[in-house]
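Structure incoming, see below.
Apart from one protein chain that is not included, each protein chain of the complex appears where it belongs.
This part shows subunit A:
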Amino acid sequence: MMDLDADDIFRDDDDDIQNQLSLENETSKEYVVYLVDASPKMFTTTSPSEEEGKMDETHFHIAISCISHSLKSQIINRSYDEIAICFYNTREKKNIQDLNGVFVFNVAEREFLDRPNARLIKEFDSIEDTFSNNIGSKQGIVSATRENSLYNAIWVAQALLRKGSAKTVDKRMLLFTNEDDPFGSMNWAIKSDMTRTTLQRAKDARDLGISMELLPLSCADEVFNVSQFYADLIGLEGDDLVDFMPSAGNKLEDMKDQLRKRMFAKRIVKRIKFTIANGISIDLNSYALIRPTVPGAITWLDSVTNRPLKSERTFICADTGALVEESSRRFHPYKNQNITFSVKELIEIKRVSTGHLHLLGFKPLNCLRDYHNLKPSTFLYPSYEGMDGSECIFVALHRSMIQLNRFALAFYGSSTRPQLVALVAQDEVIQSGGQIEPPGMHMIYLPYSDDIRRIEERFSDSSGMVPKASDDQIKKAADLIKRIDLKDFSVCQFANPALQRHYAVLQALALEEDEIPEMKDETLPDEEGLARPGVVRAIEEFKTSIYGGNYDEESEQPTGKPSETTRKRKAIAEFATKECENYEWGDLADTGKLKDLTVVELKYYLAAHDLPVSGKKEALISRILTHMGK
């Protein structure tokens, strides 16, 4: 057997430490304190003219709804992040330091800075109704008493964010205000004093690794002037200052319509040793860049107490009924006997290659056919911890492969399914300043011969007379294709409607909302676009070139005989419709006599009304009742 390498034995633990190290720069958690100005000015309406009967929105309302939206997506996307909501310029006070004019909003059984929960979101949603009673708005910057609520607010936020190390947690303060000059009404001496202390407070916070962001709310007639005071507070300089106002507007919008999308921390899935040639191997890290997202896992609860249940697994011998330990033997029936295998033997069978990833050679990209695919690809990027120079080899191969239009064929000896893989070099793609595609190689899992089905050949026509389109028909098709062109199509521009619906339902239930908001299904075809005259004309021409003038007749009467099953199905439906007429369904339902009918009889109704006929008798009955609207 292979000799054991002392380093190898401990390597796994090692890797974990390295994982943590490599995550240092990319913190996995976020702590956010929302600081909302609650001064009377925030409650004045934004647009003085009441146009088009639109409800006036106060800045306060904008801030609240923005945070509320953000929380609702955050609880799905990054539910382990912690947040606090903090109003300043308030009448009441509630904070650890007992400072005036600052009110930390919270609900029972929750720390000030904590993960958001349903109750917080729900109560926050209705905060505008209770605000004046419970918290109240009051200008907290008073020159006479030297009271400075902005200073207090930053101090409170900083205290809240004391939790957790700045190395592992990304700490942020988000400031919502419409006052660009908070100390504007003061006399010069007090103003400069307050400005100085407030700026110092902010700088202290920033020095602790807390980033400060400003979300200015400006009126139509009065533009928020960030250089007045806040540029210094949040540390803006140069170009950033110029770009600040336009980008701030976007930020506010972004917060509002964030997609509910579970976020994943960048994690190395596996470290892979890539053997390129005799004596040359390099270290790669693999990442999962694209994986299907599923709604979270189901937890089983006790339906009475709603407490989570734990599941226990037991093994029972089918022959004797005795409880057994989990067996280490498996069996497969073969030639009328049971052939048993030990788990070790099964692992042994699957171990066909020693290394991780062995390069076999290169092929032109067109050898990688569209049907050579089984599951999502894995992304490979050179490891920092590898040999010196291995990055260089990787980059050189990467560049040459792109230039020569080739992919690498390699054998990936994973322990679950060793298989051939294609390594496709991907150049970096940058769009509007963001990295759309990172540079590296994508590992595409190739099928084996038995995984590929020769469907085309099943439908081959031995007469050799399969019709192929004529040049004119192809030209008409090309015109059509040109007309229905998705110019800026990008993969993943669509949200998954099923998943979004799931989240919406979950939110509605959790927050006890009355109705589930209707979701827009972005995946539906653009009917308006398809109805444009140019498109319609192209479609008509294509139709004429293929069907002649009689598309409609043809499509109604499919050529050839309908298949056996269709005919059978049709006959059943017809029969059911006939039988169905023999019953007084309405009466039966009203008198509760449906349950006296047989399943066969119930199915007459279902089949006749084109409803599913699966399920137990109760299910059938309830389906019939639902269909009747009872």
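Everything below uses one rule, namely that a contact is a pair of C-beta atoms (placed from the backbone, for glycine too) under 8 Å apart; a residue touches a chain by one contact, two chains touch by 3 or more; residues count from 1.
In the analysis below, contacts and distances are computed from a predicted model.
> Between "Coiled-coil domain-containing protein 22", "Glycine cleavage system H protein", "Aminomethyltransferase" or "ATP-dependent DNA helicase 2 subunit KU80", which matches the UniProt record of the unshown chain?
UniProt protein name of the non-displayed chain: "ATP-dependent DNA helicase 2 subunit KU80".
> Have a look at A:Q97, A:S126, A:S247 or A:S327 and name the one touching the chain we're not showing.
Touches the omitted chain: A:S327.
> Could you tell which one of A:A108, A:A189, A:I298 or A:V600 touches the chain left off the display?
Reading the full complex, the residue touching the unseen chain is A:I298.
> For a quick check of understanding: of A:C219, A:I234, A:L252 or A:A288, which residue touches the chain that isn't displayed?
A:A288
> Check each of A:I452, A:V599 or A:L625 against the chain that is not shown and name the one that touches it.
Checking each option in A:I452, A:V599 or A:L625, the one touching the absent chain turns out to be A:I452.
> One chain isn't shown here. Among A:T145, A:N250 or A:N278, which residue touches it?
The one listed residue touching the chain not shown is A:N278.
> Of A:R146, A:K167, A:R196 or A:R399, which residue touches the hidden chain?
Answering carefully, the residue with contact to the hidden chain is A:R399.
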